[in-house]
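Structure provided below as structure tokens; questions to follow.
Every protein chain except one is present and positioned as in the full complex.
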Amino acid sequence: MEKGILKRGFASDNNAGIHPDILNEISSVNKGHVVGYGSDVYTEKALGIFKEQFGNATETFFVFTGTAANVLSLSGITRSWNSVITASTAHLEEDECAVLTVETTDGKITIEHLDKHIHGFDFEHHSQPKVISISQSTEMGTVYTVSEIRKIADFAHSKGMFLHMDGARISNAAVSLNLLFRAFTADAGVDVLSFGGTKNGMMFGEAICFLKPGLAKDFKYVRKQGMQLASKMRFISAQFIAYFRNDLWKTNAAHSNSMARILADRLQQFKEIRITQDVRSNGVFVIMPAEVAEKMRKHYFFYPWNEKTSEYRLMTSWDTEKADIEDFILLLRKVLNQGQALT
Amino acid sequence: MEKGILKRGFASDNNAGIHPDILNEISSVNKGHVVGYGSDVYTEKALGIFKEQFGNATETFFVFTGTAANVLSLSGITRSWNSVITASTAHLEEDECAVLTVETTDGKITIEHLDKHIHGFDFEHHSQPKVISISQSTEMGTVYTVSEIRKIADFAHSKGMFLHMDGARISNAAVSLNLLFRAFTADAGVDVLSFGGTKNGMMFGEAICFLKPGLAKDFKYVRKQGMQLASKMRFISAQFIAYFRNDLWKTNAAHSNSMARILADRLQQFKEIRITQDVRSNGVFVIMPAEVAEKMRKHYFFYPWNEKTSEYRLMTSWDTEKADIEDFILLLRKVLNQGQALT
Amino acid sequence: MEKGILKRGFASDNNAGIHPDILNEISSVNKGHVVGYGSDVYTEKALGIFKEQFGNATETFFVFTGTAANVLSLSGITRSWNSVITASTAHLEEDECAVLTVETTDGKITIEHLDKHIHGFDFEHHSQPKVISISQSTEMGTVYTVSEIRKIADFAHSKGMFLHMDGARISNAAVSLNLLFRAFTADAGVDVLSFGGTKNGMMFGEAICFLKPGLAKDFKYVRKQGMQLASKMRFISAQFIAYFRNDLWKTNAAHSNSMARILADRLQQFKEIRITQDVRSNGVFVIMPAEVAEKMRKHYFFYPWNEKTSEYRLMTSWDTEKADIEDFILLLRKVLNQGQALT
Partner (left out) sequence: MEKGILKRGFASDNNAGIHPDILNEISSVNKGHVVGYGSDVYTEKALGIFKEQFGNATETFFVFTGTAANVLSLSGITRSWNSVITASTAHLEEDECAVLTVETTDGKITIEHLDKHIHGFDFEHHSQPKVISISQSTEMGTVYTVSEIRKIADFAHSKGMFLHMDGARISNAAVSLNLLFRAFTADAGVDVLSFGGTKNGMMFGEAICFLKPGLAKDFKYVRKQGMQLASKMRFISAQFIAYFRNDLWKTNAAHSNSMARILADRLQQFKEIRITQDVRSNGVFVIMPAEVAEKMRKHYFFYPWNEKTSEYRLMTSWDTEKADIEDFILLLRKVLNQGQALT
């Protein structure tokens, strides 16, 4: 293997590269001159696709990174005295307003969790709760159902708050739920969405979708000040065009979800290993002996999730192959046997 | 011509696409998994190239846009109570600190210009001048000589200030001066540089180079908070690798500079048109009758620079062809003759 | 004279102390307990006075300093992508949004000055002009007439912008115009006002008055975040109560205005001294030989306004006495004669 190129493993879905169809599309729009900053036909087309997917009222803005999608979409609907409530697993980047976290066991917020932060309205000594932000799928690989989202949305709206969805892995959730995107976003009461592509085969490029009319009013200034306005925008737009053509997003996400399912199934054979979360998308969370993990990580780069409980995160991606799983399982068996031998 | 694809004109060097060598390099690094956020071999290689070009002490950070390169590099060396002094043509984006402008006729600052802003040191009622920022080449297509830069650098350092260079078009300047990059940056006293690639054939990707040791200390946090840390960094790094291989930057910039030279020469035949700036890089600034410009702009998209004086900006790019110039001149002659006929 | 206590001179109207009536009022409300942060009867009373003075729709917030009054009132009606246009003499403190300045000869903006900054609306690459800010009386001692203010207000409103007035010395202007406050503020189209008391006999305490309904909606959060919410608010409110009782503001301002008038008249006897601005309130601007100023400033602390033209600012205050002027003139005559003797 070439120096510095990793064995295809389970560290992160952003360690994978660009899907060939997406790279081809970049190449295909690379001709002639177009006006910069989004006033081009490819961007027009890509924005139109988002209207098809999420409804005609949807206003979409492309940015470079998932962090930017979250930070700026939240900036667009809050002021500095507002607070955003989110699961502590979300590690939401703050810009100006306060981030209040709730502890969950599976990365999913329920309205019961929210109680402790829902107070102090209209009181200037207290930050004003304005947004509930959920991740779909969550950082722990779990997935909200439509009715779970609807409940949070109704709760938020009853308090004059917005519901934001961090959709860095929204395609994996859509596949998991077997639903159209809009069924569990716009139609379920989500007001603003960070729609991610990078973790599912794009080079870079994320979309901020304002699903509730009126929210996008000044957003172009927010994006510009946030340094996220691409001069050669067509090369982000082209990626989204390819991403939706023939449901490439679904093919990629279905693949990584099924690889996670297989990985989880194969891991269940080992009594030393415990799967800690419902495997609903492309992440598998496992508790394994620390010394085993240490040995495995010499060959496969992957991240500890909780060092105290010896919990680790394994992510599959659009390019994970079955052989990658078998190799991993093979090595794991070897390491576990060694461990027993040593005892 | 396909709908929405512009005739290759002179509106902006960012209306051009990606040079094929750069796109090929992106494709070439698109294999296997690598660690995200810049801990990959391609980024290591690309950062090494910057050390070769600017000296071993150089610390470089890649970001997405030229705006980000300027805003963040300045954020990295200032606090909110500082001010940055720049030419009014620079339209420097502000983050937190004050931007003080000086009026110039050719986009080039001299130390005589700076006088009016260099005061109030150590006085809390006054913003503290901390950076002088120059553009090389300038927004008006002019180019600073090494000795001009050195003078400003010495002045800045004598006041405890830094010299920042906005190098969105630094390659055009290097070709114009026929010098190595470092000769008119690090060696001439520049402390921090925004090194641009997008306007000269890259897709996107700019570099912030800290040339003076110590200045980059906390910059990784600035970039992260600035939402400019690419997860799939290898695809920016690859572009820079290709940009420096076989001096592609020089080929591209030399081409666009020479196209500007030819465009300017061809424009001089028309007595109705006056070239207002020294044509040193890839911009040609002309005063032409407003009604002529209006007619031309129906066929060629280009920007007015000063509506009051009827001054316009024409930019050439790495993909401008001689035929584009001849077509433009042909149409211009027709429009001018019509004008005379009408009189 | 006690060490460190200055001869009562003409350095600044904030070098004066507290008017006895105001200090008495502080003492008079210093009894028993009241709820903090403005929920007390004294604050209720003081806010009511502002409604009487400026109209029933007026919403008023007390803050500690004039800088805070300007910064926060502007923050309350702008977003970070907006710009505020003001005279360059105003030295308006910026918070987030851009401050664009116009050069004036007398500190007074006219709509002709504004032209160069009124463009780029709805264009995200350009900061969005949102507020015109004028000072009344100006930093140069001049005063806008009602019709001048009305013209600027109409212009601002026609562009969808607000008119802000920095009234650090509004009482001096009201006396100069011989008008009620509301005649040249609310009734002349001013939307937001910084109403100053400190420079006219208060200890500290300024008021932000939102004159146009709706603008104060979220302002209580802005003030709280701006660290300008006084816990023992009653002691600011009491000062305003005393300030308006028996028109103390008018007595004080009329006195300092008339002292400025007398100072100017007395200065006109010296051919070496030229008064540069219309003396309309409590400032006298003079050009005098630098060496004369230098000698004077050994005895009287006062500020240079423009070192190049040898222009100086002399301010009178509510406690200036005629004898202070005579002493100053006496010394000035001596210094000027010495100068001639030396020549």
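Per-chain residue numbering starts at 1, and chain names A, B and C are given in the order in which the chains are listed.
Just so it is clear, a contact is a pair of C-beta atoms (placed from the backbone, for glycine too) under 8 Å apart; a residue touches a chain by one contact, two chains touch by 3 or more.
All of these numbers come straight from a predicted model, not from anything done at the bench.
Asker: Determine which one of B:225, B:251 or B:310 touches the chain that has been left out.
Answerer: Once the missing chain is taken into account, the touching residue is B:225.
Asker: Touching the left-out chain: which of C:44, C:115 or C:307?
Answerer: Once the missing chain is taken into account, the touching residue is C:44.
Asker: Contact with the hidden chain only, please: which chain B residues?
Answerer: That gives, for chain B, the contact residues 37, 79-81, 124-125, 128, 218, 220-225, 229.
Asker: Even though one chain is hidden, which residues of chain C still touch it in the full complex?
Answerer: 1-9, 11-12, 14-18, 23, 26-27, 29-36, 40-42, 44, 63-68, 71-72, 93, 198, 203-204, 224-232, 234-235, 301, 317
In this text, only the chains that are shown with their structure count from here on.
Asker: Which chain has its C-alpha centroid farthest away from the centroid of chain C?
Answerer: A
Asker: Could you tell me the distance, in whole angstrom, between the mean C-alpha positions of chain A and chain B?
Answerer: Their C-alpha centroids are separated by 34 Å.
Asker: Would you mind pulling out the distance in Å between where the CA atoms of chain A average out and where those of chain C do?
Answerer: Roughly 52 Å separates the two chain centres.
Asker: Express in whole angstrom the distance between the two chain centres, defined as the mean CA positions of chain B and chain C.
Answerer: Measuring from centre to centre gives 43 Å for this pair.
Asker: Chain A: which residues touch two or more other chains?
Answerer: Those would be 224-225, 229.
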